[in-house]
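One structure below.
The other protein chains are all here in position, but one chain of the complex has been omitted.
And now, chain A:
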Amino acid sequence: MPASHEDVYDITIIGGGPTGLFTAFYAGLREMKVKIIDALPELGGQLSALYPEKYIYDVAGFPKVKAQDLVDQLIEQANYFNPTICLNEMVETLIRTNDDMIKMTTNKGSHLSKTVILTSGNGAFSPRKLKLDNIEQYEGKNLHYFIQDMEHFRQKNVLIFGGGDSAVDWSLMLEPIANKVTLVHRRDKFRAHEHSVKQLFESTVDVKTPFVPASFTGDEDGIQEFVLQHSKNEAHKEFIHVDEVIVNYGFISSLGPMLHWDLEIDKNSIVVNSKMETNIPGVYAAGDICMYDGKVKLIATGFGEAPIAVNHAKSFIDPKAKVQPLHSTSIFS
């Protein structure tokens, strides 16, 4: 949803991982106007980006739960109050304005909020990029780090780089749609599920291993050809004509711009007090990003810190509002 510059939110949550999603639900429960901003195209943070298929055993109420299933439940819970969700947006600056607002600018625009809760874990995730000179000019053309619409690849010659689940799964998904799919990985062994790898070798996907990207040629419209080089034999090269290139090299997280917002930082975390307040009035932090004496980094503790931050943010906006809320059992009845 495109953000309106005029809309002022009660609370803006930076980071759509588990703590951010529960924060959004909880702020809705306290009748606040809520927005979530996340750098990735999907909610879920580390759980969705790094280990969607892993089981988590230490979330209260779940004997065990798959990371992505937990995210799906959290999204459903957060959506109960219809928060505004801004994806693919990286917050670059955050300042407190003279009229007691917090203004954020992102790669897409600006946002105004009365309070902010930072739930960005280990910082914003971004895809690990191809390391070739001048390749970045083709992002947004025919070089893709994310896939939004599979139809875009219909009848195309698609080249995919990577050796994990994403690369293998996308190869299999695009195989029936594309004209030809070529998958390139640095080594013969794939890190993906055994079953998917078996399917891969039974499919028409042209698997090139062990090869790495060496160079490319392109014009102003896009990349036209990739030169692949054998991992163990530099002289062995292959030339692949491409219409579209997809890179699935995983994600890197970094605090990045947040380090320049004049927040008190200790060892890559943001220092908060017992109200989850940072040193900037109206700006709170919860989850793995925050630090206080005795802090433990777990999803379980993030879920506890979220209501502390929200209830204090509520009373910050409206000093007459109670910090201690009603129980949810009585709110919904």
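One rule holds for everything that comes next: a residue touches a chain if its C-beta (ideal position, glycine included) is under 8 Å from a C-beta of that chain, and two chains touch if they have at least 3 such contacts; residues count from 1.
Here is the rule we use: contacts and distances are computed from a predicted model.
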| item | value |
| --- | --- |
| Chain not present in the shown complex, as UniProt names it (candidates "1,2-phenylacetyl-CoA epoxidase subunit B", "Amino acid ABC transporter ATP-binding protein", "Ferredoxin" or "ABC-type spermidine/putrescine transport system, permease component I") | "Ferredoxin" |
| Contact residue for the chain not shown (choose from A:F125, A:W170 or A:W261) | A:F125 |
| Residue touching the undisplayed chain, where the options are A:N157, A:Q199 or A:S253 | A:S253 |
| Which of A:G163, A:P213 or A:P307 contacts the chain that the document leaves out | A:G163 |
| Absent chain, residues of chain A that touch it | 46, 49-51, 54, 121-122, 125, 128, 163-164, 186-187, 189, 191, 249-254, 267-268, 288, 297 |
